[in-house]
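Complex shown without one protein chain; remaining protein chains in place.
Let's look at chain A:
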Amino acid sequence: MAATPGITDAEEAHVPNPVDRSTFTLYVNGTERTLTLDHRTTVLDALREHLGLTGAKKGCDHGQCGACTVLVDGRRANSCLLLAVAQEDAHITTVEGLAEGDRLHPLQRAFLERDALQCGYCTPGQICSAVGMLREAEDGFPSHATPRTALAGEGPAPLGADEIRERMSGNLCRCGAYPRIVDAIEDVAP
């Protein structure tokens, strides 16, 4: 008998099975990437640690801050909450995939011109989120701020400042650049 049998049990209970891995494909910023990854690897860690794309940021790893926001098949998502293996064949767009060569995406340009950033750590997530948000509005998705009289699905949702603030509230910015972020998005919103 071990001197402290309970501990031995506890240790054994903690030892996981050998790592499960799979080989699968993600389409990242338009490029086919075949990866063999630990099933526990999130899309965020796949991008940052395996594909060298560190634009998506890790602020909390729990879906609370939005710094990791990317577009998955055109819709915004917290990449820290997605297991990469479950996204097989998905098309993922990160902040690195928004510009066309040297030509910045209109939102990137607006963020620069409006000084809608300070430390820059939330910025890639803010910009990806804004891209996804504008598409959602275009597709008629309502938000908490949408008047109840405006039914979903009847064309694009109009985006005033209150709508933008509400729809962008999944992306935290501790530098407090929100007023400028709203200005920048208003510059680009139709």
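In this text, contacts are C-beta pairs under 8 Å (C-beta built on N, C-alpha and C of every residue); 3 or more make two chains touch, one makes a residue touch a chain; residues count from 1.
Methods note: contacts and distances are computed from a predicted model.
Selecting from "Xanthine dehydrogenase family protein molybdopterin-binding subunit", "Carbohydrate ABC transporter permease", "Phosphoribosylformylglycinamidine synthase subunit PurQ" or "TolB-like translocation protein signal peptide", the unshown chain of this assembly corresponds to "Xanthine dehydrogenase family protein molybdopterin-binding subunit" (UniProt protein name). The residue from A:V95, A:L159 or A:A189 that touches the chain not shown here is A:V95.
Contact between chain A and the unshown chain involves residues 7, 10-12, 14-16, 18-19, 38, 40-41, 45, 48-49, 53-62, 64-65, 67, 94-96, 98-99, 104, 108, 111-113, 115, 117-124, 127, 145, 164-166, 168-182.
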